[in-house]
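The complex appears here minus one protein chain, its other protein chains still in place.
Per-chain numbering from 1; labels A and B assigned in written order.
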Amino acid sequence: MARAVSTRRKTSFTVAAWAVSFLIFFPILWTFLTGFKTEGEAIASPPSFLFFDWNLSAYEAVNQRSDYPKHFFNSVIISFGSTALGLLIAIPAAWAMAFVPAKHTKDILMWMLSTKMLPPVGVLIPIFLIFRDTGLLDTRTGLVIVLTLINLPIIIWMLFTYFREIPGEVLEAARMDGASLRNEILYVLTPMAVPGIASTLLLNVILAWNEAFWTLNLTAADAAPLTAFIAAFSSPEGLFYAKLSAASTMAIAPIVILGWFSQKQLVRGMTFGAVK
Amino acid sequence: MATQHSRNAARLMMSPSVILLLGWMLIPLSMTIFFSFQFYNLLQPGQETFAGLTNYRFFLTDPSFFDAIRNTLVLVGGVLVITVVGGIALALLLSQPIWGQGIVRVLVIAPFFVMPTVSALVWKNMFLNPVNGLFAHLANGLGLQPIDFFGNYPLASIIGIVSWQWLSFSTLIIFTAIQSLDSEQLEAAEMDGASSLNRFIYIILPHLARAITVVILIQTIFLLSIFAEILVTTNGGPGTATTNLTYLVYIQSLLQFDVGGGSAGGVIAIILANIVAIFLMRMIGKNLDI
Partner (left out) sequence: MGHISLNQVSKSFGDVNVIPPLNLEINDGEFVVFVGPSGCGKSTLLRLIAGLEDVSDGKILIDGTDATITPPAKRGLSMVFQSYALYPHMSVRKNIAFPLKMAGVEKEEATRRVEAAAKVLNLTEYLNRRPGQLSGGQRQRVAIGRAIVREPKAFLFDEPLSNLDAALRVNMRIEITELHRDLTTTMIYVTHDQVEAMTMADKIVVLNEGRIEQVGSPLKLYREPANLFVAGFIGSPRMNFITGAAAEKQGAHTLGIRPEHLTVSNSAGEWTGKVGVAEHLGSDTFLRIHLDDGSTITARGDGDFEAEHGTTVWLSPDAEKFHRFDASGMRLN
């Protein structure tokens, strides 16, 4: 039951909320704006907020200096590739756990989750050595494999919580209608779970896109995604704020926008269904 | 509730996931444990020998280990305090009747989607830099001496940057939990004469208890493994001022090529993470009814 609130009260809360959220968002906005400045304007004191000479020189400089498209492409391949592979492996598993629960289903789910708790640094050396010896170091394939494995528990969990909301009778109806298991999953479960699968996909693309432990440690030049591309700015040469801003904007824009679409599902995914 | 046929199918369908995760867990883990008992340096291949507990003794008596433990705890604790307290306050503010709630929420959640390397570099250079950073401009404008954040308060600076990212997360989770609170409960409490402070203490806070616990546990898991933010800002320094356990293991193994020592550190990191993980798993397990 919504109740009437005085306009004054509502106005003061609105002002406060907008002010705080603007402050929180400001670094992103500032980065976005600085990308359109010249290097001189970027460090000018006092800084100008909107009234500067908007230009694309920083973007041009970034593109000349480094191969942004390559890193962008690496990020896309790695994040979407690992998510797609993860979904392919996880959908059957989540089907089994949601619709044919057995005595140990809960234990298996909890165990899968526990693998996510393993600190990456605890297994860094073996993975590094295995990758070195198998030639997977600095390859997109290698990163797809690692990111698939580290996000697989989250994918299974998210799908599981979505699948459980689908009434089992519908799948039984498909079975009675003569559908094989493959057809039951393909024609009935998957289309019904499209919203859930889509949000799982979205969250995992975001997580994989921003993953910065494995991508930094297992890549050098060829397979480096945007996380590593940006890390190269940690040793600056001369004035670089505008270029840093331009590169940062290009690195985060796609995922921040995707993220805005997935904020509701994010809660469920990140808390393993404990908060809805 | 199923037939033998479907149970067999279920086992088959689960096996790829189970086998992959089992392999992912067991193979590297047993290698780490094995290496931790070896003298093994990447620069001297083929000279591995059994080391017993030497690596552990060496790691545990290294003063930088204690610095790393302290830094890890301060980093995790500092970020948790800021994000939980701030998250509750922000979530309460956002759940008030306001105009443009959707837009406000979008603004608040945005930092969570910024990749760690970007947020660390942007903050370090464009805001916290003592000469050209925005805060320095601001201090100059007010006639104050600009603060050299990374020079004087390196760990606090990293805590600030990480908190900025995770505040988004905690706010969103707690906000979602507040939305699920039955407003009739609050109205009933109001009818019973509870002041707004009492309503917060006796109704809202208990309702949020679960969400807050989940926020703390999940953030702890991620915060124990903070890496990129340190790598691109301080490289663990000055000295060991910002070296956490993850970063120490990274230095030991990939910069000093000491696989044995790094592995011992890795095992210690796993043990620490497990202590948190047990509590988290209990929480989630309780909410899972199959």
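Here is the rule we use: contacts are C-beta pairs under 8 Å (C-beta built on N, C-alpha and C of every residue); 3 or more make two chains touch, one makes a residue touch a chain.
Predicted model only: the values in this text are computed from it and were never measured.
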Original post:
What residues on chain A make contact with the chain left out of this view?
Top reply: 167, 169-170, 172-180, 183, 187-188, 191-192, 194
Original post:
When the complex is taken as a whole, what residues of chain B touch the one chain not shown?
Top reply: 1-5
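Keep this in mind: only the chains that are shown with their structure count from here on.
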**OP:** Mind listing the chain B positions that touch chain A in their complex?
**Re:** 1-2, 6-7, 9-11, 13-14, 16-18, 20-21, 24-25, 27-29, 31-32, 35, 90, 93-94, 96-101, 104-119, 121-123, 125-127, 132, 134, 137, 140-141, 164, 167-169, 172-173, 176-177, 180, 183-184, 187, 210-211, 214, 218, 221, 224-225, 227-228, 231-233, 245-246, 249-250, 253-254, 259, 262-263, 265-267, 269-270, 272-274, 276-277, 280-281, 283-285, 287-288, 290
Subject >> chain B-facing residues of chain A, complex >> reply: 1-2, 5, 9-10, 13-14, 16-18, 20-22, 24-25, 27-28, 30-31, 34, 43, 45-47, 89-90, 92-93, 95-97, 99-102, 105-106, 108-130, 149-150, 152-153, 156, 168, 181, 206, 209-210, 212-213, 216-217, 226-228, 230-231, 233-234, 236, 240-241, 244-245, 248, 251-252, 255-256, 258-260, 263-264, 266-267, 270-276
